[in-house]
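Below is a structure I'd like to ask you about.
What you see is the complex with one protein chain gone and the rest in place.
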Amino acid sequence: MNLHFDDQYQQGNSVVHQLDPRIKVILTLLFVLTASLTPFGDFGIFAALFAFVMLVALNTGVGVGYVLRRSVVALPFALAAITLPFTVPGEILATLPIFGGLTISLPGVIRFVTILLKSWISLQMAILLVAVTPVADILWALRALHLPQPLVAIVSFMYRYLFVLSDEVLRLLRARAARSGTRAGLRSGGSIVWRGQVAGRMAGSLMLRSFERSERIYNAMLARGYTGQISTLIRSHLRPIDFIALFTTLTFFCTLLFLAYLT
Amino acid sequence: MHHKIEVHDLSFNYPDGRQALRSVTLCVEPGEKIALVGPNGAGKSTLLLHLNGILRGVGSVCVAGMDLNEGNLGKIRAAVGLVFQNPDDQLFSPTVLDDVAFGPLNMGLPEATVRIKTEAALAAVGMADYINRNSHHLSIGEKKRIAIATVLSMDPEILVLDEPTAGLDPRARRNLITLLRQLDMTMLVSTHDMRMVAELFDRTAIMEDGRIVAVGATEDLLADQQLLDQHGLEMV
Partner (left out) sequence: MYYHLLLNVLKPPALHIPDGFLSTPVAIVGWVLAILIISFALRQTRDQLGERQIPLLGIMAAFIFAAQAINFPVAGGTSGHLLGGALAAIVLGPWAAVLVMTAVIGLQGLLFQDGGLLAMGWNIMNMGVLTAFTGYLVYNLIKRVTGQSSTGLIIAGIVGAWLSVEVGAIATALQLAVSGTSPLNISLPAMVGVHALIGIGEALITVGALTLIASTRADLLEQGRKAGGALSAAWVTGGLLIALIVAVFSFAASGSPDGLERVADNNGFLSRALDPFYTILPDYTIPFVANETLSGILAVVLGTLLVFGIAILVGRGLRRMPKSA
């Protein structure tokens, strides 16, 4: 019984696919930074950035639909910014007949829409990164970009055992469901506290099993000569195309920001 | 190259006081394949963990011509390939390539050599095509074979396996037995699979309650029905 986390990597031979994973990670971060630095209301810049994302989506074969569908996920958090149209002072667009005259201001709306756009396109870029880069490559890239080795190793282990442990959770949840019968006339389910305890015990027993598993893994590592450091093979070498991609994209971002701040 | 295991008078207590090994003496000659059988809790896995120094008891352990001590743990672990029972515990890297390369990389071998050894090890277990796969998607039979490859890549002198056929369906089991037969190495295998014992192993050691209670030619031991009954062994 396997819980299959959708492996988001989509095989391909596009130019983007073949870029060094370090470049892909860096460009994704620069994209998000550029979006973040764009001032409120500069919708032309956002359009350009969106076009960039779409271009990459098309070039890699990942597809516009895929990216758009997955990027809908962030919407719920929009609630955090929902108050902006009502609280930012400025030119009033409309007044709602509630709460003693709630005003909607233009700057507020612009700010709100900007935040949503920034969030949305940043999300799309992140989605693309995982769609064109295998996880093992991303982890290697982080290490190669000088993230501390133990931290990257911890994340690698975590990723490796994510599925194993999530399977165990799934089995626990199913076992609980299988014993969650009801009988007519009786109130089932127990109290909240009881239910919480049951869930807590599931977590606790899984934690203990995980401890013991980590001991076994540690022994397996010792058996193969582990002394505290993990070395990995080099996965990729920088080629001219990587530098070209880096510089052209960097120029593109800088130009956008230039335009944004000088106008 | 010595290819030998020599354990003399080995005793071991767990931290909670339980005595797991009582004066265990066992010798595995170069090129021999020996089976270690006995009921659960007999101390089989505990004994195996002593062979590469993960556990340290009282008594002498001499592996591949080296006396086990703090100083030569690294060399001993390179010489003794220990394959654990649960392959999930043993395949801990993002890809099969990384897992099989882990041993030789850790030994400090240059990358080019590591790649060669990795490919050779995977070929030896018939899993060469799996080199870039993620282990979590594989079947248990495939994982067990790759787990063997992860120690083969270190060019060990001796192979020690803990319950290699446990959990395998008949086809995967048959593949594994064929593989073990093909590997021309000194081998010590702990198992419940008595039919495999009869097929592959010239000598067998029976363990119970932390002791070696019988050692001898497999044929002879399996013919002694009283001995088998006494120690809960059956030809399953």
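The chains carry the letters A and B, assigned in the order they are written, with residues numbered from 1 in each.
Everything that follows uses one rule, which is that a contact is a pair of C-beta atoms (placed from the backbone, for glycine too) under 8 Å apart; a residue touches a chain by one contact, two chains touch by 3 or more.
A quick note: this is a predicted structure, and the numbers were derived from the prediction, not measured.
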item	value
Shown chains touched by the chain that is not drawn here	A
Sole contact to the chain not displayed, among A:V16, A:I127 or A:A144	A:I127
Contact residue for the chain not shown (choose from A:M54, A:L68, A:A81 or A:L250)	A:A81
Of A:V15, A:V64, A:A94 or A:L151, the residue in touch with the unshown chain	A:L151
Contact footprint on chain A, counting only the chain that is left out	3-6, 8, 28-29, 32-33, 35-37, 70, 73-74, 76-77, 80-81, 83-84, 86-90, 100, 103, 107, 111, 115-120, 122-123, 126-127, 130, 135, 138, 148, 150-151, 153-162, 164-166, 168-170, 172-173, 189, 192-193, 195-208, 210-211, 213-214, 217-218, 221, 226-228, 230
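Rule of thumb we're sticking to: only the chains that are shown with their structure count from here on.
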item	value
Interchain centroid distance [CA atoms averaged], chain A/chain B, Å	42
Chain B to chain A touching residues, read off their complex	49, 52, 54, 74, 77-78, 80-82, 84, 86, 88-95, 97-98, 101-103, 105-107, 111, 114-115, 134-137, 150-151, 154
Touching residues (chain side chain A, partner chain B) in the complex	2, 135-136, 139, 156-157, 159-161, 163-164, 213, 216-217, 219-227, 229-234
